[in-house]
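Heads up: the structure comes next, in structure tokens.
All protein chains of the complex are present and in place, except for one that has been dropped.
For clarity, chains are labelled A and B in written order, and residue numbers in each chain start from 1.
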Amino acid sequence: MEPVIVTEKLTKKFDDFVAANELTFEVGKGEIFGFLGANGAGKTTAMRMLCGLLKPSSGKATVTGFDIYTQTEQIKKNIGYMSQKFSLYDNLTVKENIRFYGGIYGMRRKEIAVKTDELLSMLQLQGEAKTLVSELPLGWKQKLAFSVSIVHDPSIVFLDEPTGGVDPVTRRQFWDQIYYAADKGVTVFVTTHYMDEAEYCNRVSIMVDGVIAALDSPAALKKQYHSSSMQDVFYQLARNAKRKAD
Amino acid sequence: MMISVSHITKTYNKGTIHAINDISFEVEKGEIFGLIGPDGAGKTSLFRILTTLLLADSGEAKVNDWDVVKDYKKIRNGVGYMPGRFSLYQDLSVEENLNFFATIFDTTIEENYHLIKDIYEQIEPFKDRRAGKLSGGMKQKLALCCALIHKPVVLFLDEPTTGVDSVSRKEFWDMLMKLKAQEITILVSTPYMDEAVLCDRLALMQEGKILTIDTPEKIRASYPLQLFAVKTNHTYKVLNELRNYKDTESCFAFGDSIHVTFKTPTDEKTISKYLSDKGDTDLTVEKIEPTIEDSFIQMLKN
Partner (left out) sequence: MRQLFVFIRKEFLHVFRDRKSLLMLFGLPITQIVLFGFALSNEIKDSKIVIADYSRDEVTRKITEKIEASRYFDVEENLQSAQQLEAAFKKGKIKMAVIFPENFAEDLLHSKKATVQVIADASDPNVATATTTYITQIINDYNMTSGNASMQPLQIIPEVRMLYNPELKGGPNFVPGVMALVLMLVCTMMTSVAIVKEKELGTMEVLLVSPFKPLDIIISKLTPYLIISVMNLFIILILSVTILDLEIKGNIFLLVFESILFILTSLSIGLFLSINAETQQAAMMGSMMGMMLPTLLLTGFMFPVENMPLPMQWLANLVPSRWYFIIIKKVMLKGLGFSSVWKESLILISMTIFLFTISLRKFKIRLE
């Protein structure tokens, strides 16, 4: 599997606080990579570095072949991003949102039009093209937000707790979308607090106190920690974290 | 009865949005009662009605035999409430926050220290730290202390663990169990299904309605179909194949496996054969007991 994210001893310090400490890992093309950790373990810092939003203190990393120190602009063109908090503009219609995000990534008008139709029919939202996003149910918003985040066909999509507060049925429909995208070759880098969702990932890394404490497939991790669930694996690893208060 | 809700309805926007639609339930003293449901199910509106912050359009509700409309002052004196987006005073220290809420409720930290002792000991090392600098889990613990400090008869916790990591969530629930042992009635809401089993009884909510109310065991036992779990390394492929199977009733990813139900009774061998014909050999199929989440998914579908 060709790697799309490669990091080597990637480190970020804020003054004398080491938020992310010598992270070394690879993520392959089309892989669903779960990025777990307790609150304050350094997940957000690591993710921001990979998205080209934060300059590392030391270490090396490339994302889709581009260097995260010098080629952040190229990286940004090749990645998608979605979080539970930031997604769509409530006061724009479904179509306007798609057009806006397509426009941001420099897509041509025709290209956007084709993509819009494709996307709406896939989500079965054809009838809602002119509906304001604020009027959509939460589950639909979430699915639409994901589709919009990959509207420019990025190689990697970063999902930051994408399913918070969503009902179990919608959550699964959301994961169907993730599977579909990964099947098409998009690498999915996802953080979540739902431990059952960790099971859906091809591989999972668990961060504790700024370092990667474990990294493997869910099955292998469960075997290694003699656990029946990822919940238990996570608990064993994160329970002794020192940075709980941070 | 510690809490009794009968036919409560609440609408917004001049009746166009039904936040709560004719809900009734009762909670007994010393019970942990869970309101389980996604965002928009009406959990927060219900909490606000019970804590006298909102007036219902119709119906009646009582907390500790106090009417939520007539006796609102008594309720305000006697209950503890942790709102969903409650985030304390970020610029005050842990101790200052706790002191403030103790005073507002006309008590002192010392007076009810026994109630919060277990929880407070965990955050005490950080008592001089500003609340804004605490982690999500620590904040929730502090907020719980603040809600408990005046020894309420009922504790209302609106999504106390949302956005908190699973270790902190577990610790938080351990604390609720200890409070239950002290006979404090707890009404708690959560979007996390794994927390549901920890409740004595729970109500599954969706779009302002209660789908079912029962103990976790009974809810699970009422699952109408035989559930199968298929484990494979090619989840997405198998998922699609099972969905295309003519007899499939429902099929979705569930943790490390795929949960499937069928329209007509069948057995593991038939399913294995269908999948191996499709080229999937490295897999296991077994009959399993449903979880709360399976039950919820089943009810949402109808």
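Keep this in mind: a contact is a pair of C-beta atoms (placed from the backbone, for glycine too) under 8 Å apart; a residue touches a chain by one contact, two chains touch by 3 or more.
Every value quoted in this text rests on a predicted model; they were computed, and no experiment measured them.
Among the displayed chains, contact with the absent chain in the complete complex occurs for B.
Remark: the omitted chain is touched by one listed residue; of B:D22, B:E96 or B:D247 this is B:E96. The chain omitted from view is touched by exactly one of B:M2, B:L88 or B:A229, namely B:L88.
The chain not shown here is touched by just one of B:T51, B:Q140 or B:T232, and that residue is B:T51. The set of subunit B residues touching the chain not shown comprises 48, 51-55, 72-73, 75-77, 79, 81-92, 96, 99-101, 103-106, 146-147.
Throughout what follows, only the chains that are shown with their structure count from here on.
Computed from the mean C-alpha positions, the centre of subunit A lies at a distance of 26 Å from the centre of subunit B.
Per the touch definition, subunit B reaches subunit A in the complex via residues 37-41, 123, 125-126, 129, 133-138, 162-170, 191-194, 206, 235-236, 239, 252-256, 293, 296-297, 300-301.
In the complex of the two chains, the subunit A residues touching subunit B come out as 37-40, 137-139, 161, 164-170, 172, 175-176, 179-180, 182-183, 193-196, 199-200, 218-219, 222, 229-231, 234-235, 238-239, 241, 243-246.
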